[in-house]
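Since the structure comes first, as C-alpha coordinates, the remarks are kept for the end.
Removed: one protein chain of the complex. Kept in place: all other protein chains.
Let's look at chain A:
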Amino acid sequence: MNAASRSVTATSAKKAFLASARRVAATRVVRTSAKATSTFTFGKDLQNKLALASKTVGAQLLLALPALAEEAEKEPGKLFDFDFTLPIMAVQFLVLMVFLDKTWFSPVGKVLDDRDENLRNILSGVQDNTGDVKKMEDEASKVVADARTEAANLITDAKKSAETEGTEKLAALKKKLDAQYEAASAQLVKEEDDARKALEPEIEKLAKQIVEKVA
(Lines give C-alpha, C1' and ligand atoms only; values in the text may rest on other atoms or scores of the structure.)
Protein backbone atom coordinates (compact mmCIF):
# COMPACT_ATOMS: atom_id res chain seq x y z
CA MET A 1 0.00 0.00 0.00
CA ASN A 2 2.73 2.36 1.03
CA ALA A 3 4.99 1.42 -1.86
CA ALA A 4 2.17 1.74 -4.38
CA SER A 5 1.26 5.23 -3.26
CA ARG A 6 4.90 6.19 -3.35
CA SER A 7 5.36 4.92 -6.89
CA VAL A 8 2.33 6.99 -7.87
CA THR A 9 3.88 10.13 -6.43
CA ALA A 10 7.16 9.20 -8.03
CA THR A 11 5.64 8.89 -11.48
CA SER A 12 3.77 12.16 -11.13
CA ALA A 13 6.96 13.86 -10.05
CA LYS A 14 8.68 12.34 -13.02
CA LYS A 15 6.06 13.77 -15.39
CA ALA A 16 6.37 17.23 -13.91
CA PHE A 17 10.09 17.06 -14.08
CA LEU A 18 9.99 15.97 -17.71
CA ALA A 19 7.62 18.84 -18.65
CA SER A 20 9.85 21.43 -17.07
CA ALA A 21 12.91 19.90 -18.64
CA ARG A 22 11.22 20.05 -22.04
CA ARG A 23 10.48 23.72 -21.54
CA VAL A 24 14.01 24.61 -20.46
CA ALA A 25 16.18 22.68 -22.91
CA ALA A 26 14.47 20.80 -25.68
CA THR A 27 17.71 19.48 -27.11
CA ARG A 28 18.74 17.67 -23.96
CA VAL A 29 15.39 16.14 -23.29
CA VAL A 30 16.28 12.62 -24.20
CA ARG A 31 19.49 12.50 -22.21
CA THR A 32 18.03 14.19 -19.14
CA SER A 33 14.93 12.05 -19.08
CA ALA A 34 17.04 8.92 -19.42
CA LYS A 35 19.17 10.03 -16.50
CA ALA A 36 16.14 10.94 -14.41
CA THR A 37 14.50 7.60 -15.13
CA SER A 38 17.58 5.75 -13.94
CA THR A 39 17.67 7.80 -10.72
CA PHE A 40 14.01 7.16 -10.14
CA THR A 41 14.26 3.44 -10.69
CA PHE A 42 17.13 3.34 -8.17
CA GLY A 43 15.09 5.44 -5.77
CA LYS A 44 12.09 3.17 -6.25
CA ASP A 45 14.15 0.12 -5.41
CA LEU A 46 15.36 1.78 -2.21
CA GLN A 47 11.85 2.84 -1.30
CA ASN A 48 10.54 -0.68 -1.79
CA LYS A 49 13.26 -2.08 0.43
CA LEU A 50 12.69 0.54 3.11
CA ALA A 51 8.97 -0.02 3.05
CA LEU A 52 9.50 -3.75 3.48
CA ALA A 53 11.91 -3.20 6.38
CA SER A 54 9.69 -0.70 8.14
CA LYS A 55 6.72 -2.98 7.61
CA THR A 56 8.44 -5.94 9.23
CA VAL A 57 9.74 -3.85 12.18
CA GLY A 58 6.38 -2.15 12.48
CA ALA A 59 4.57 -5.47 12.35
CA GLN A 60 6.59 -6.73 15.31
CA LEU A 61 5.91 -3.60 17.31
CA LEU A 62 2.26 -3.69 16.33
CA LEU A 63 2.03 -7.27 17.52
CA ALA A 64 3.65 -6.27 20.82
CA LEU A 65 1.55 -3.17 21.36
CA PRO A 66 -1.87 -3.36 19.81
CA ALA A 67 -3.20 -0.60 22.05
CA LEU A 68 -0.59 1.86 20.90
CA ALA A 69 -1.12 0.96 17.28
CA GLU A 70 -4.76 1.92 17.58
CA GLU A 71 -3.82 5.30 18.91
CA ALA A 72 -1.85 6.04 15.78
CA GLU A 73 -5.15 6.76 14.06
CA LYS A 74 -6.27 9.29 16.70
CA GLU A 75 -5.92 13.03 16.93
CA PRO A 76 -2.39 14.45 17.17
CA GLY A 77 -0.99 14.82 20.70
CA LYS A 78 -1.18 18.13 22.47
CA LEU A 79 1.77 18.63 24.81
CA PHE A 80 0.87 22.09 26.11
CA ASP A 81 -2.82 21.57 26.39
CA PHE A 82 -4.06 23.92 29.10
CA ASP A 83 -7.65 23.32 30.09
CA PHE A 84 -9.88 23.05 33.13
CA THR A 85 -7.55 20.43 34.65
CA LEU A 86 -5.39 23.32 35.92
CA PRO A 87 -7.89 24.92 38.33
CA ILE A 88 -9.05 21.49 39.45
CA MET A 89 -5.48 20.53 40.31
CA ALA A 90 -5.00 23.82 42.15
CA VAL A 91 -8.12 23.22 44.25
CA GLN A 92 -7.09 19.62 44.89
CA PHE A 93 -3.69 20.84 46.02
CA LEU A 94 -5.23 23.35 48.43
CA VAL A 95 -7.54 20.68 49.84
CA LEU A 96 -4.58 18.36 50.27
CA MET A 97 -2.64 21.14 51.98
CA VAL A 98 -5.41 21.79 54.51
CA PHE A 99 -5.88 18.08 55.09
CA LEU A 100 -2.18 17.37 55.58
CA ASP A 101 -1.84 20.40 57.83
CA LYS A 102 -4.63 19.10 60.05
CA THR A 103 -3.50 15.47 60.14
CA TRP A 104 0.22 15.62 59.59
CA PHE A 105 2.14 18.86 59.90
CA SER A 106 0.40 20.30 62.96
CA PRO A 107 0.10 17.19 65.18
CA VAL A 108 3.47 15.70 64.26
CA GLY A 109 5.03 19.14 64.58
CA LYS A 110 3.55 19.44 68.05
CA VAL A 111 5.01 16.05 69.00
CA LEU A 112 8.43 17.12 67.70
CA ASP A 113 8.29 20.46 69.53
CA ASP A 114 7.16 18.83 72.76
CA ARG A 115 9.96 16.31 72.54
CA ASP A 116 12.47 19.09 71.89
CA GLU A 117 11.27 21.05 74.88
CA ASN A 118 11.26 17.95 77.05
CA LEU A 119 14.83 17.13 76.09
CA ARG A 120 15.89 20.71 76.64
CA ASN A 121 14.36 20.65 80.11
CA ILE A 122 16.07 17.39 80.96
CA LEU A 123 19.37 18.76 79.67
CA SER A 124 19.11 21.96 81.71
CA GLY A 125 18.19 19.82 84.74
CA VAL A 126 21.36 17.83 84.21
CA GLN A 127 23.38 21.04 84.11
CA ASP A 128 21.79 22.15 87.42
CA ASN A 129 22.79 18.84 88.99
CA THR A 130 26.48 19.68 88.73
CA GLY A 131 26.07 22.05 91.74
CA ASP A 132 24.26 19.34 93.66
CA VAL A 133 26.97 16.88 92.87
CA LYS A 134 29.64 19.26 94.20
CA LYS A 135 27.66 19.80 97.36
CA MET A 136 27.22 16.09 97.80
CA GLU A 137 30.90 15.48 97.20
CA ASP A 138 31.79 18.07 99.85
CA GLU A 139 29.36 16.48 102.24
CA ALA A 140 30.76 13.06 101.55
CA SER A 141 34.35 14.17 102.14
CA LYS A 142 33.24 15.92 105.31
CA VAL A 143 31.55 12.78 106.52
CA VAL A 144 34.65 10.77 105.75
CA ALA A 145 36.87 13.25 107.57
CA ASP A 146 34.52 13.22 110.58
CA ALA A 147 34.56 9.47 110.57
CA ARG A 148 38.35 9.50 110.44
CA THR A 149 38.70 11.84 113.44
CA GLU A 150 36.12 9.88 115.35
CA ALA A 151 37.94 6.68 114.62
CA ALA A 152 41.23 8.24 115.72
CA ASN A 153 39.56 9.47 118.93
CA LEU A 154 38.17 6.05 119.57
CA ILE A 155 41.56 4.48 119.09
CA THR A 156 43.29 6.90 121.45
CA ASP A 157 40.51 6.50 124.02
CA ALA A 158 40.74 2.79 123.79
CA LYS A 159 44.50 2.95 124.15
CA LYS A 160 44.21 5.22 127.15
CA SER A 161 41.58 3.16 128.87
CA ALA A 162 43.46 0.00 128.15
CA GLU A 163 46.61 1.53 129.61
CA THR A 164 44.91 2.70 132.81
CA GLU A 165 43.17 -0.59 133.21
CA GLY A 166 46.46 -2.38 132.73
CA THR A 167 48.28 -0.30 135.35
CA GLU A 168 45.41 -0.73 137.77
CA LYS A 169 45.43 -4.44 137.30
CA LEU A 170 49.19 -4.49 137.63
CA ALA A 171 49.02 -2.52 140.87
CA ALA A 172 46.34 -4.75 142.26
CA LEU A 173 48.35 -7.80 141.35
CA LYS A 174 51.46 -6.32 142.93
CA LYS A 175 49.51 -5.54 146.11
CA LYS A 176 48.16 -9.00 146.22
CA LEU A 177 51.54 -10.53 145.65
CA ASP A 178 53.08 -8.25 148.25
CA ALA A 179 50.40 -9.25 150.73
CA GLN A 180 50.98 -12.92 150.01
CA TYR A 181 54.72 -12.38 150.40
CA GLU A 182 54.23 -10.57 153.66
CA ALA A 183 51.95 -13.26 154.92
CA ALA A 184 54.31 -15.98 153.83
CA SER A 185 57.35 -14.31 155.41
CA ALA A 186 55.45 -13.64 158.63
CA GLN A 187 54.42 -17.23 158.78
CA LEU A 188 57.97 -18.30 158.16
CA VAL A 189 59.25 -16.16 161.06
CA LYS A 190 56.53 -17.49 163.25
CA GLU A 191 57.31 -21.07 162.28
CA GLU A 192 60.99 -20.42 163.00
CA ASP A 193 60.10 -19.04 166.37
CA ASP A 194 57.81 -21.92 167.09
CA ALA A 195 60.39 -24.41 166.00
CA ARG A 196 62.99 -22.71 168.18
CA LYS A 197 60.61 -22.63 171.10
CA ALA A 198 59.82 -26.27 170.55
CA LEU A 199 63.46 -27.15 170.27
CA GLU A 200 64.58 -25.18 173.36
CA PRO A 201 63.61 -27.85 176.07
CA GLU A 202 65.21 -30.52 173.92
CA ILE A 203 68.36 -28.49 173.60
CA GLU A 204 68.37 -27.99 177.39
CA LYS A 205 67.85 -31.69 177.88
CA LEU A 206 70.61 -32.50 175.47
CA ALA A 207 72.90 -30.00 177.12
CA LYS A 208 72.18 -31.56 180.55
CA GLN A 209 72.93 -35.02 179.12
CA ILE A 210 76.17 -33.73 177.54
CA VAL A 211 77.17 -32.15 180.84
CA GLU A 212 76.34 -35.39 182.74
CA LYS A 213 78.33 -37.45 180.27
CA VAL A 214 81.24 -35.09 180.40
CA ALA A 215 81.09 -34.73 184.04
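FYI, a contact is a pair of C-beta atoms (placed from the backbone, for glycine too) under 8 Å apart; a residue touches a chain by one contact, two chains touch by 3 or more; residues count from 1.
Convention: contacts and distances are computed from a predicted model.
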UniProt protein name of the chain not shown, from "DNA-directed RNA polymerases I and III subunit RPAC1", "DNA damage-binding protein 1", "Reactive oxygen species modulator 1" or "ATP synthase subunit a, chloroplastic": "ATP synthase subunit a, chloroplastic"
Contact with the hidden chain (one of A:88, A:171, A:186 or A:207): A:88
Where the missing chain touches chain A, by residue: 54-55, 57-58, 61-62, 65, 67-69, 71-72, 74, 76-90, 92-101, 103-105, 107-109, 111-112, 114-115, 118
